[in-house]
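Working notes, beginning with the structure itself.
Some chains omitted; the rest stay in position.
Note that the chains take the letters A and B in the order they are written out, and that residue 1 is the start of every chain.
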Amino acid sequence: MLNTYLANVRLNSPLVHCITNYVTVNDVANVLLACGGSPIMSDEEDEVEEITSICGGLNINIGTLNKNTISSMFLAGKKANELGHKVLLDPVGAGASRLRTETAAGLMKEIQFDVIRGNISEIKTLASGSGRTKGVDADLAEAVTEQSLDGAVAFVKELAKQTGSVIVVTGAIDLVAEGERCYVIRNGRPEMGKITGTGCQLSALITAFITANPDHVLDAAAAAVCAMGLAGEIGWNNMLPGDGNSTYRNRIIDAIYQMDGATLEQGARYEVR
Amino acid sequence: MLNTYLANVRLNSPLVHCITNYVTVNDVANVLLACGGSPIMSDEEDEVEEITSICGGLNINIGTLNKNTISSMFLAGKKANELGHKVLLDPVGAGASRLRTETAAGLMKEIQFDVIRGNISEIKTLASGSGRTKGVDADLAEAVTEQSLDGAVAFVKELAKQTGSVIVVTGAIDLVAEGERCYVIRNGRPEMGKITGTGCQLSALITAFITANPDHVLDAAAAAVCAMGLAGEIGWNNMLPGDGNSTYRNRIIDAIYQMDGATLEQGARYEVR
């Protein structure tokens, strides 16, 4: 089933407008090309509405937000809503500064997101309206584990209901939830956390998948999460002696590029609760 | 003959000022170093005139333009003209927004470019003053093919005459034209389109080549286009099972780094019309 969602990305080649941080933007562009999508980056308020209009999906990532790009996020998001385009929010570092927390909250108030993806600390910050984040990485004490899983699933389902968005929480165990259903996904490798931007890449990937599968947002988002985690496993298997996190970054994007439907179908490890 | 132009880049180590997008800027810097040039990036209006003054060439790329960087492009371009430096325009996404189309047109009006390089959709937009571009990638319907080649050659020669610039159109077949002569180049691989920024890299490479060969702009630009395409072929031959677009990106820059004159001379596939 998941292979259908990947096939539709390859078939439809969704054009994804990214307003994203300058740290990981190159990898974000390459992973969109790797999956079969096409990226366009633009964060200038004088053109974002026009740019988003020619695209199918919009990926808003607040990783290195500044005054100019914040207003562009609002403009582009509202236009995308108006046009019925798919829109994703990646609240990078929500909880690490008042500006990030308030920007994420403001965006959620004025824009209807199809998907919101973050680590558990960021998502908890969004849910409570405040929070403490250890920079851009999740607080270990909040991690979703087998022990805390039941509570975490209930939490993300509830937040999905409240927001009307599919909620994606990534970590050792990934959750992809709407109000009544939650994918619990166990793909991936812990070493992915030693590469900058695997989260940003995943957000872009999800945007491509939901844009190419507009009537199956939950399932397509789950397919993207499985694909990214599986690419992390395949990339790791292709590591040679001496390889480290920089080469691993390349191998993961390479694995997305090479991934076919059968590989995704067989390698995806998930249950639906 | 082409090997001479490469040798001059290695010999003169041209310092190239880049006002370029933040998506592909790292690869642009590395490809300049790979060919024997030296990059400096600066887009702040308070310093661009000074920075461009210590350089030999200027590469203006409108990929992620914003209000601040647009004014820097005008300032730097005029200063470079004044000093007789080589200047190249890469009109990324011209046709995708009014801002991009008008900025490119404005730059062409106030600055004399030695070379303008884009995909066919971008170049047609510049020629007509308006256009529709599919994001930052060329519209397939406009692609230069063996069937449409005669018309395309006539079109770029005419535009070269009108603008006084060497016009470079890249795609499956690349064209490098002045009013009376047009290189038709058949190097490269279609998979290069699955890497973000191969166009941006080529624009930087051309700037280095024309800066190091100031009296042979057409031929030096053609040498850079052949070198990039050939690097794409060599890089592809070095791909191993499991490698994808991210590793391919590295292998292409590596191939520029390793390229010697004999390899370029033997591998270049071009005719002059």
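Assorted remarks:
The rule is short, and it goes like this: contacts are C-beta pairs under 8 Å (C-beta built on N, C-alpha and C of every residue); 3 or more make two chains touch, one makes a residue touch a chain.
Quick caveat, the model's predicted, so the values are computed rather than measured.
Here 2 copies sit in place, and the number of copies making up the whole complex of this structure is 3.
The rule we apply is simple: only the chains that are shown with their structure count from here on.
Averaged C-alpha coordinates put the centre of chain A at 33 Å from the centre of chain B.
Touching chain A in their complex are the following residues of chain B: 21-24, 26-27, 63-67, 93, 96-100, 134-137, 194-197, 242-247, 249-250. On the chain A side of its complex with chain B, the touching residues are 15, 22, 25-27, 29-30, 33-34, 38-44, 46-47, 50-51, 54-55, 68, 234, 238, 249-258.
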